[in-house]
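Note sheet for the following structure.
Omission of a single protein chain aside, the complex is shown with its protein chains in their original locations.
Up next is chain A:
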Amino acid sequence: MSILVLADHHDGQLAGTTAHVVAAAQEIAKAGGGDIDVLVAGEGVSAIAEAAAKLNGVSRVRVADNAVYAHQLAEPLGALLVELADDYSHVLSSASTTGKNVMPRLAALKDVSQLSDVIAVEGIDTFCRPIYAGNAIATVKSDDALKVMTVRSTAFDAVAADGSAGIESVDKVVDNTQSSFLKEELAQSDRPELGAAKVVISGGRGMGNGENFKLLDGIADKLGAAIGASRAAVDAGYAHNDMQVGQTGKIVAPDLYIAVGISGAIQHLAGMKDSKVIVAINQDEEAPIFQVADYGLVGDLFEVLPELESKL
């Protein structure tokens, strides 16, 4: 039986996360799974399908291009996946907000469990996933005929874009009378995507206010970094919700993570402790963040940040 990967996309582009999910699908294929198909569902998505067809290891891209799939609302997207699922042993998506929104619907309608945030493939039916904010790793075995799962993209290296899969359209169109899209307010940024950036610099409550978050900009510019925030900073209104790094926000694992004015609550650590190198800048030398930081600098961030920017 084959494996289906639901492609992530936004703004007319294939999201980087999809190449990581295909990598997870390849591991399942190596453990005895079948061919890998990618589903691209949306409106006006032919360029996205072409990008997906280049992902290494993909046999076929299936394209559901219709207005009903615009904005990837959960109700029609879930119904579409249910229509297609009988051809597959595994259906995977990234643990993006789209994946989390729709995959449980597919699982419930097929009367199977869903595995969330898979971080390792141990076999065709056995997977590892974090629980309790990543403070424990559970190994679970699914005896369901259909395995439905979301994949933590940072746990798998992206496949190369050197393939040439065939593209087929899906003629099935589902109805949706229950939900409609009203509007979207997306943060405009030239910076890299938080979940995929090689360097992330995050601010916490210690930043003091939203205006001070600009102190991170110059450093982010010099390092090509994405800017993140702790929950405390988001709750206080210093930063947008989509910048939140942590158990219930974004999970990041960059080469370099710089935590500024962040104390290091377990919920925050859950979102960044798999980073390769962690730097903590905090004036409280007892802050728990220093227990996970490779390099800690105790000091006043309002002095440290301008100096750091000038010396990079």
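To be clear about the criterion, a residue touches a chain if its C-beta (ideal position, glycine included) is under 8 Å from a C-beta of that chain, and two chains touch if they have at least 3 such contacts; residues count from 1.
In this text, contacts and distances are computed from a predicted model.
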Listed names "Electron transfer flavoprotein subunit beta", "Biotin-dependent carboxyltransferase family protein", "Ger(X)C family spore germination protein" or "ABC transporter substrate-binding protein", with the criterion being the UniProt name of the chain not displayed: "Electron transfer flavoprotein subunit beta"
Sole contact to the chain not displayed, among A:Ala29, A:Leu223, A:Val245 or A:Ala259: A:Leu223
Sole contact to the chain not displayed, among A:Ser93, A:Thr154, A:Ser202 or A:Gln247: A:Gln247
Interface with the undisplayed chain - residues on chain A: 10, 71, 73-75, 78, 96-98, 100-109, 111-117, 126, 130-144, 177-187, 195, 199, 223, 231, 234-235, 240-242, 244, 247-248, 250, 255-256, 266-267, 273, 276-279, 285, 290-298, 304, 307-308, 311-312
